[in-house]
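One chain of protein is taken out of this complex; the other chains stay put.
Chain nomenclature is as follows: A and B, assigned in order of appearance, with residue numbering initiated at 1 for each chain independently.
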Amino acid sequence: MKSKQIILAIITLSTLAFGANADSAIWGKDLITSILGYDQKESLHLGYYFTLLQSTYFKPLFLGIILGVPAVFFLHYLVIGPMIFSHDRKKIYIFTLFNRIVHAIAAIAFILIIPTGLVMMFGSTFGGGEFVRTCKEIHAISTLLFIISVVPMFFMWLKSMFLHWDDIKWLMIVGGYLNKNKNPVPAGKFNAGQKTWYWLATLGGFVMIGTGAAMFFQDFRLDILVEYGISQIDFLRGSAIVHNVLGAAVVILFLVHIYMSVFAIKGAIHSMVTGYKEEEEVEVLHSSFYRKLKKENKI
Amino acid sequence: MSENARLKFFCDDDRCIACDGCSVACAEAHELPAGINRRKVVTMNEGIAGLEYSLSIACMHCTDAPCEQVCPVDCFYIREDGIVLHDKDACIGCAYCLYACPFGAPQFPQDGAFGIKGAMDKCTMCAGGPEETNSHEEREKYGQNRMAEGKVPVCASMCSTKALLVGDSQEISKVYRERVLSVGRGVKTQPYGWGVAYGSKI
Partner (left out) sequence: MANTWGYGAMTNSLGDVQNAKAIIIFGANPAVNHPVGFQHFLKAKERNNAQIIVVDPVFTKTAAKADHYCRVRPGTDIPFMYGMLHLIFKNGWHDEKFINDRVYGMDDVMEEAKKWNPKKVEDVTGVPADQLIQVTKAYAKSTPGTLIWAMGLTQHTVGSSNTRLAPILQLALGNMGEEGGGTNILRGHDNVQGATDMCCLSHTLPGYYGLSDGSWKYFAKSWGVDYEWLKGRFAAPEWMNKKGFTLSRWWAGVLDGKNGNDKIHNGGTNLKNLFVMGNGITSIAQQAKVKEGLDNLEMLVLCDPFVNEAAILTDKQDDVFILPAATQFETSGSVTATNRSAQWRSKVVEPMYESKTDEDIMFELAKRLGFYDQFTAGMKVKENKKDYKWPEDATDEIARIIKTIGLTGWTAERIKKHTKNWHMFDQISGRGYGEMKGEYYGLPWPVWTETHGGSPLLYNINRSVKEGGMGFRNRFGLEHDGHDLLAGKGSAPKASSNKDGYPEINAKNIEKVLGIKLTADEKKRIGKNWKVDTSNIIAEKCMEQGMAPYGNAKARAKVWTFPDQIPMHREPLHSPREDLVKKYPSYEDKGNHYRVDTQYKSKQTEKNWSKEFPINLVTGRLVNMNGAGMENRASKYLAALTPEMFCSINPDLAGRYGIRDGSMMWIHSPEGTKIKVKAKYSHSVSEDRIFIPFHFAGHFQGEDLSHKYPSGTKPYATGESANTVTNYGYDIITQIPETKGGLCRIEFA
């Protein structure tokens, strides 16, 4: 399986990182050029930007997210409330066993990765030391779970996730979640919101894996960086910035996804357990998909 | 040392001859694992007449230390006299301090399996760490605490040519200024502080 090969590749690469440490990519010859280049006009100024962002902006940003997003949804729940669909009509088989297993592993991975990541971000609040260090190790090890789930996930749903005109329409009405009625919403098998989450989780996930791995293994040399004249320390700084910024986006959409699947649409989570969705839910929330199914006499 | 002293390192590149006495003295005094260079000597433009120079670099104990600003567990503490220290027990080895540092001072002894990094290690200006001063634990984790004994950090004290100076930034500036100003004045000129270092006023 592709995922197996990728895991093998990653493990092999990681051993290379230890063995080939004859000349450190950070503290070796490049140390001087990096020191000299820290503040020069032509440099990328990543050191400066990283320090600025990490010291001043990241914590407030994440704090805002983990407090603000739930707060908004709490308000939404109070004002608009959840969507409830009838259980009396047919059940449509949407998610295969494979889909569900992969999603479950991914879910576990996210549940391990995101809170531990947040613990690391707010390490001082948790007193640092042993506890935060353990969270860091969990965060890193869970990446393996993440890899084995997100890679198959990328391929298994790729066909259904391409953008469609429906998605523009969906976005314009914010998926129909801003009102209480149950008018059919323009969406395919997956709506624009789900697609956004998909692309962020997979492509963004790959970037998170890459930047995270870079920071984990730290001292290694990639030929492509050397070719483009990017020093290892700048690569790490860039990785840290991207990882945090993208991480913020991931946390936001993760919270959205939890809210949508657990609270906002009553019973949605069951589709990921049994594989079946209520007919009304599909009719309303994935109207184009419903029509297509009807045309193909699959219902 | 005055109450308002801010301690700094300064390496005079006119005097540094890349003898590595500082880096070896530091490694020996603090019994560092091989591969961790709290202090290292770098040579620029090697072999090119008129352009080659050498410098000894380590943690610069910055006044606005970026490492201290970015640490997610806030394990750094900056002493009143400017020395930047950190708590290895609180450190989670995330390397943010390394990313922020313009000088690459933080280093990570390979500690655990799968490349898990140990706690960060860097130059302490021979001032130890948060453990009890001159205790066994402090020595094990951070190396010698010479400052508490009133001694000069071992790198500067071992410098062959007194290129590496450490002390209150005002005092160091004075020494360097005297060196510069004594050019062409003949050997009877003694820079400030020389009498203290060598016990001779002649």
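Following the convention adopted for this analysis, a residue touches a chain if its C-beta (ideal position, glycine included) is under 8 Å from a C-beta of that chain, and two chains touch if they have at least 3 such contacts.
A quick note: this is a predicted structure, and the numbers were derived from the prediction, not measured.
Visitor: For the chain that does not appear here, which of the shown chains does it touch in the whole complex?
Guide: Looking at the entire complex, the absent chain's contacts are B.
Visitor: Hey, which chain B residues sit against the chain that's not shown?
Guide: 14-15, 17-21, 23-24, 27-28, 34-35, 46-49, 52-54, 160-162, 179, 182-187, 189, 198-200, 202
Basically, only the chains that are shown with their structure count from here on.
Visitor: In angstrom, rounded to a whole number, how far apart do the mean CA points of chain A and chain B lie?
Guide: Centres of chain A and chain B (C-alpha means) sit 42 Å apart.
Visitor: Could you list, by residue number, the parts of chain A that touch chain B in their complex?
Guide: Going by the criterion above, the answer is residues 14, 17-18, 26-27, 31-32, 34-35, 38-39, 47, 50-51, 54-55, 120-124, 127-129, 132-133, 136-137, 140, 215-218, 233, 236-237, 240.
Visitor: Of all residues in chain B, which touch chain A in the complex?
Guide: It comes out as residues 37, 40, 42, 44, 57, 66, 69-75, 87, 89-96, 98-104, 107-108, 110, 114-117.
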